[in-house]
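Excluded from the complex is one protein chain; the other protein chains are retained at their positions.
Here is chain A:
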């Protein structure tokens, strides 16, 4: 394509029209000759404006991001527990579900800033679990440990050792480490059971390697930068690496299996694994063990409210096994269902979804009340007054 130039004379200035020699006449593109003189100056001004604007915009996002973006706290190796924990003394913000900032205490305990185990009397309980027991979605005063302390007038001290993503292999290993170290003793261990998968995992050593580079990144870069990179590189839950697809479709979507309880065959294999893990726990742990069963019931799934536990058979079997080992089992389901029926859902947040997700303040209170009710029967000697330990 060629371009023809026509220069027309004006009284004070020149103007240049570029006319495209295509089939149809294109609209002339016009430049004033003064523009040429001013263009480099304007270009510099524009560039400066954009650099300053981008810096200001980024600063604005950086300043406001703590209101909306979770924090990234470095992890350190805790010698007492033998695992990597969030750095004591740090604040851990959680924003996507609930809206809370958790203070990380000694040994990486979320929401408990002192040990206090030497000075105070009363019952000392170690709380084990996953993110549901960790409770970073709620403020410290609403976490299970704080609610138990408040309800018991500081007569029961709960030491929250729960970590997101942990299962029984991690808990049993940590209990053994605590016992071996003899640095920290408790009167009983409390396990919050929310999902059976945490207790039906294959017996394995808790292999955990602290990634120093991740901790360094958490300590060095602002959270909004880390979150941005994570959003770009990962998908879904934030741990699955994003895979780009450029090949034409159709793409078969993975079949979604609906959860409909446990079959007999599965129950047998689950019971076997449960039995193995409980035996292992008994072998590693001298202190009494209390299980609080608080599954994801009541729930709202696909527009339906589910009040019945599809894993009732697993729970019955679990109770039998616990009875054999001398473990105590508390069932929080009725209290959870009653709360939901009363309009106070134990799970979910306004910025999440009710009937789904993690326990909120109500859920934690119900769990705390279960522990409190049990502690009334749990004498100073650390033995329950009930003949059958598996019956709450």
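The rule we apply is simple: a contact is a pair of C-beta atoms (placed from the backbone, for glycine too) under 8 Å apart; a residue touches a chain by one contact, two chains touch by 3 or more; residues count from 1.
What we mean here is this: contacts and distances are computed from a predicted model.
Peer 1: Refer to UniProt and select, among "Peptidoglycan O-acetyltransferase", "Putative ABC transport system permease protein", "Amino acid ABC transporter membrane protein 2 (PAAT family)" or "F420-non-reducing hydrogenase iron-sulfur subunit", the name of the complex member that is left out.
Peer 2: Per the UniProt record, the undisplayed chain of the complex is "Peptidoglycan O-acetyltransferase".
Peer 1: Of A:228, A:275 or A:320, which sits in contact with the chain we cannot see?
Peer 2: A:228
Peer 1: Contact with the hidden chain only, please: which chain A residues?
Peer 2: Within chain A, the residues that touch the unshown chain are 1, 20, 22-24, 26-27, 29, 49-50, 52-54, 56-58, 60-61, 65, 68-69, 224, 227-228, 231-232, 235-238, 242, 244-246, 248-250, 300, 302-305, 343, 345, 350-351, 353-355.
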